[in-house]
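Heads up: the structure comes next, in structure tokens.
The complex appears here minus one protein chain, its other protein chains still in place.
Labels for the chains are A, B, C and D, by order of writing; each one numbers its residues from 1.
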Amino acid sequence: MNEVKLFLGPQHPGMHGNYSVHMYVDGDIIKKARPTPGFLHRGFEKLMERRYWMGNLALIPRICVPEPDTNEMVYAMGVEALANIEIPEKAHWIRMLVLEMARVAIHLMSLGSIGGPTGLYTATYWAIAQRDLLLDLFEELCGARIYHMYIVPGGVRKDLPEGFTDKVLAMMDELDEKIPEYEDLILKHPVIHARTKDNILLPAEVVWELGVTGIGMRSAVGKEYDLRKVKPYAYYDKVDFEVPTATYSDALTRLNLKVRELYQSMRIIRQVIDKMPSKGAVNVPVSTGSALRWTVPAGMVYSAVESSRGEYGYFIVSDGKEMPYRIAVRGASYPQGLLGIEKYLKGHRIDDASLWMDSMGVCTPEIDR
Amino acid sequence: MVLDEKDNRNVWEKIGDYFSANSIWMKWYCTGCGAIELPPTMTSRYDMERLGMGPMATPRQADVLLITGYLSTKTLRRVIYSYEQMNSPRFIVAFGSCTINGGIYYDSYATIGRLDKYLPVDLYIAGCMPRPEVVMNGFNELIKMIKKGQAKGWKHYQENYEWYKKNQLDSLGEVIIKDEFHE
Amino acid sequence: MNLTIILAVTVVLAVVSFFITRLNKKAGGFLTVIASLFAFVGLFLLKGSIGGEFSIFYFSFKITMVGWYFALIMVLAYSMTSFFNPFWMDKMMYPGSYNFMYLLSMAGTIGMFFAKDFITLFIFWETVVWSSTFIIQLGKSRKASYVYYVVSAIGSMATLFAIMMAYSVSGTFVISEAFAGLSGGAAIAVFFTFILSGLAKIGIFPFHVWLPAAHGNAPHTFSPVLSGGLVKMGAFIAFLSVTAFPAYEIFSGMFKVMGTPFPIYFLMALGAISIIVGTLMAIKQEDAKKLLAYSSVANGGYILIGILMLDQVGFAGGMMHLVNHAVASAAAFLAIAAVAYRTGTTKMSEMGGMIHRMPVTYIVYLVAIISMAGIPPMGGFVSKWLIFQGLADKGMLFLAAAAFFGSIGSFMYVFRPLSAVFLGQTFTRDLKKKEVGFFMMLPMLILTALSILAGVFPNTILRVITEIQASVGISPVTLAENTIVTVNGYLDAFRVFIVFGFGFTIAFVIFIVRRKSKKVELMDTYTSAEFIHTRELLHYSSKFYAPFERLYDKAPDTMKLYKKIAVKIGELGNLTESLFYGHKPEKTVFWVMITGIFVVIIGGVV
Amino acid sequence: MNVMSFVYGFLVLLGVFVFQTTLTGLNRKVTARLQKRYGARWYQQFLDIFKALRKDSTSHGWVFDFGVIMALGGIMATVIFIPVAGFEAFPGLDNIFVISYLLAVGMLGMAMSAAGSGNPWASIGVARALTNMLAYDVPLMIVIFTLIFAFDSSSLSEIAALQQGMGILGWNAFRMPLGGIVAVIALLGMLGKKPFDSFIAPTEIASGPMVEYGGKHLGFMFILHEFMTFIEVSIILSLFFGGGATIWEYMLKYAVLYTFMNIISGVMPRFKIDQAVKYFYRVPLAMAIVQGLVVIFTGLGVTLWF
Partner (left out) sequence: MNSMNNTINEIKAALKPLKMETPAFRQIAVVVKPDTVHNALSYLKQKGFTQLSIVTCVDWIKESEFELVYILFSWTEGIHIQLRARIDRDKPVMVTATDIFPGAQYYEREVHEFFGVEFTGNEDAAKPLFLEIWDDLPPLRKDFDPQAYSDSKFPMRERGNEFVSEIGGHDDE
């Protein structure tokens, strides 16, 4: 037996982002896999200790590139918990609106990116262009397409622009038309079924062993283990939504759950727009000190929200000064992206390696930080 | 600088540059966060293929290396290795402010400062991160440069190979490849 | 030239070489080269005396066209392979007996093809079987020679039985007359038992098990002979069974499938099964020699189908495939032997990139596999083309499907050693290895040249075949100057070659005109931009077709089935033994008596 | 065989190259429209090829170069044999077996060169390509075998000529509908279009055999791909869609057939290689055998239905 060492990444079309998996392959079966992170390591945790609380706002969205709003929310929640402040009601609603829009955007993107590993490029072209239209809304909201820096400690940066909610609703109507099309193209395609059904399994024991959260967990465990339900933040306890679950987790199930979550997010967005007060403050000052150099009371707090891939958390330590003392980041895909690859990528075929990364929702920048 | 250099290409080189300019294959390498704006640039909204650009799987096939943002030392080692596998004429387009001076990560222990110390950059596209429109504009600019024969980074790299190598060695250390090089 | 001299000289030299090898190993090896070359030249000159008959002692011979044709192929394989003998003497355990057996078996084959009666044929046949059995066990495994011997013995005994049965009817052993007068069930029984030894020898399913065992484990210098030569003895038997035993006439009244009598169609179907089985098994072998052995099984299927068709086109294809496969297979085995000579292994996963060390061997292997896979402009293409045309003419759909499967499947398995052994990364261990010497290169180059010649000028060989066809009374294949004409189309191999050369030239010119490319090291390759050091880890060779192999790895293995049967028979024997030689034999006797009485009573009642 | 034959052969090569490359360019636009975008310029494929030829290249030893030349040489020789609307540079040599096996020379050359690069991805790609060939070729060859049996000819131009002059129903695709379907599916596999493109899947094996090609080698591969496409589509066109009486008819039919293939492949993900084998050996193989039995035993389809 002669094992071959193959590399999935860093420069490989099958790898999203800059990450490497060293695979020892016998025939076409992966016998041993070693994740190699660190290509995107920028030393965020160190840099954040060297910036003011406010300055960190620029850094945090860049931790997870495709899903920046989650980071902003976690950071804001953590600082607010440390400073022990309540934010205005409208800020909560706007935050939920932004978070769910972000969730729709990333689900669209990952729905499209199933086209990469399986070769259905048409899906990629359609879905990512659709996501782009959504990004236009973000641009109108805060002036940036990707890194919004909109959710800040104490609320949101500013109120919604005039007529924004109507545009969001129009977009939701458009998505209502478009997503069934994508479902026809992707989820009902017999070849996609052949590729994903009963493939890349994630049993419940593995979920608990690794600590996988998010869609991966819910698709295997069959319970509504979603932080928005289990430990609601913002006003998630005031809206009505379902958390789709399943008890048999293969790649197809997870893909299905993604689409069902997409519908739920749209449902939440409609409710939020419905329930949001039209007037009211959207932010409060965080703490004492000058405008840019706030201080935050000493303490240690862990804040977590549900990102599209699972629990996203910051552990924030303050010593009462103008800069954080320490911030540790828990990337949502950390468990499956490191230990998961090492232990459970083996036994799969090289054909499926890229699909594995995609289906498990491994997002590399949040692992490397 | 290059702009006012005399154009001393012969006819064949001019024709060759015309082909090179209108068919640019980029290497499929997301080195940093700027890569998130590449899918929109490639897909239906902005449709990069109009310019004759498209992604290619391996360095041997590719013409242009997009450095999409900050470079950690670990990545830079691979980028250099990968760049040297490309066939001339090869170009480098650097995205974002991080490649110009380190950007927001100016004081990071893991990312390098200025990229053109290590590799010959033909074109910088500024912004954090550059929007698809800017990226498209940058590519148009690159096409113009290649047509005029001004994108000569690869020649500079050949001519000043020692200088680049010394800089790389100073910052990155020597890469001794062993069997399980970092697992 | 006289056949007596050839036989006598070979046998005498065989004995001499045994003693000379005792004195000097190399000299003994060279003696085999001289003896086999002598036989080859002698046989070649024998063409003038075709039609002559004579006898030595009790053996009677008749020099026929077909015998000459077969013997020439056989001795070609022997003589070419013998060039390797001197260099392998050091690695042999019993070099003296090897040389002795080598020449003796050669003499046996020559005698066999020219035999006039079945007794002569049978004796020479057995000489070959016995001597080759002893050679095979000089290789890696003793078990291989058991398998070889058992399968051969089954065939031989069946054939002997068939000859005796035919004798009881016709009262003669002379080949051309022995089968006269057979009919009905007896004819079928004789036909099948007679051809059994042929099937066994040519490696037709379900007798194919001996080929991989014997080819894979025989000494590297004997495998080319086994595959290129000895297998063709089976084709001779098949040939006899449709000509001397005029199967088409005898069975003409029987149920016909696509115009072919059922017994013959059945054999053809077996040939088709061997093509499929041989192809599938060859694809999943990890050892280069075993792979080539299974490819011999598949090619044996083509030969059998071709010969059994006994028509204008297909038969010519089958007969021509004999030469092409003999040449290609011998060349391929020799190339693998040359690699094994340098690296000491034939396992494909244990080497790679030998092209950079042994380029000539690579070319030899490349031409051989192109011919084996039936790709123009090599010989194998012409013969396969003829067989396809023959099948298409008769509309034998299922046979054709098997033939296509085997033909395309052969791309897969022949490419495997090419990629694993010759291409890819050179292993660190082999970086300093050198090409084999000129003396070993020579036979390989000759075989390569023959392969190409057979592909460019196929009519040289086909003219001989037309004579054979005429001698057995079927209309010969139509040949023009360079062209082969069949009902469904015609082929001008020379023109195909010229046009191929034209295309190649254009491509070459474009390539040369463009800028010279930069030569880089093999390890400087795309590794997803990661660094790697170990060469062995970057060479993809084992389980090459893993996804495809997995589709049929649950399929039953014939060898395992036989093993199971053997175990069961052994168990039965043990049971009987324990009954009578156990602790209490009287108990057994008691029970046997009871049963006997019971049976008698029942019988009486009924 | 005289000098003019070679001149004609060369002209055929040139014409085929221009025609097929233009068509590929146009089809890139068609695929783009399917994906809701403008797509490349129609002459983009030419630019790509000439650009690749212009670039420097890297070589991994003589077999890497030799394989490429052998591949292109073999394929170009095959193109010369293809009859286009009754015209042949070397008359009488358009035997279907010759063409399909000469095609294999090109494949072997490419496989050799790719494996000679010493890259495992390339070897995996080659292994898949050969497996893919085994998958699509057996059903297709059975159908072709049926045709040869039915028309007593294995010449492409003769079979094409036999179908002409009877309108659309004279085409073999309609005379032998099952066989026609098999041929179209097999054409997808031959062209390496999705869903049967696992041997060049970029996301799995980084474009497989093409991994190490750059510069002129890659340019050769592109030219080779154009020629190969022409051969494959032409075979199916001549055998099942009646070829063309005039060159314009031929080109039009060709364009329609090729575009149709592209549109199908535009909305397909790719099978894994073993799934492709399973697929071909299930439905198309059965259809091919049924078609063969029908033709051999009943003669339906040899004559016109109506």
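Note that in this section a residue touches a chain if its C-beta (ideal position, glycine included) is under 8 Å from a C-beta of that chain, and two chains touch if they have at least 3 such contacts.
Because the structure is a prediction, the values reported are computed rather than measured.
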Omitted chain's touching partners, listed by label: A, B
Sole contact to the chain not displayed, among A:Leu8, A:Ala33 or A:Leu47: A:Leu47
Touch criterion as defined above, residue of A:Phe164, A:Tyr248 or A:Phe315 at the omitted chain: A:Phe315
Missing-partner contacts on chain A, residue numbers: 37-38, 41, 43, 45-47, 50, 81-82, 208-211, 213, 223, 225, 230-231, 299-304, 311, 313, 315, 317, 325-326, 328, 330, 334-335, 338-339, 368
Contact set of chain B toward the excluded chain (per top definition): 1-3, 73-74, 77, 101-102, 106-114, 116-117, 120-124, 141, 145, 150-153, 156-157, 159-160, 163-164, 170-173, 175, 182-183
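Note that only the chains that are shown with their structure count from here on.
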Rounded Å distance, chain B centre to chain D centre (Cα mean): 37
Chain centre separation in whole Å, for chain B relative to chain A (CA means): 29
Per-residue overlap in chain A, given as positions that touch at least 2 other chains: 4, 6, 10-13, 22, 28, 36, 125-126, 129, 349, 351
Junction residues of chain C - those touching two or more other chains: 518, 526, 528-530, 532, 534, 537-541, 544, 547
Residue ranges of chain B in contact with chain A within the complex: 27-33, 35-37, 39-40, 43-45, 55, 57-59, 70, 72, 74-75, 78, 82, 104-105, 107-111, 128-129, 131-132, 182-183
Contact set on chain A toward chain C in their complex: 1-12, 15, 20, 22, 24, 26-29, 36, 349, 351
Chain A residues touching chain B - in the complex, by the definition given at the top: 10-13, 16-18, 22, 34, 36, 38-43, 46-47, 50, 58-59, 62, 65-66, 109, 124-126, 128-129, 131-133, 135, 145-147, 365
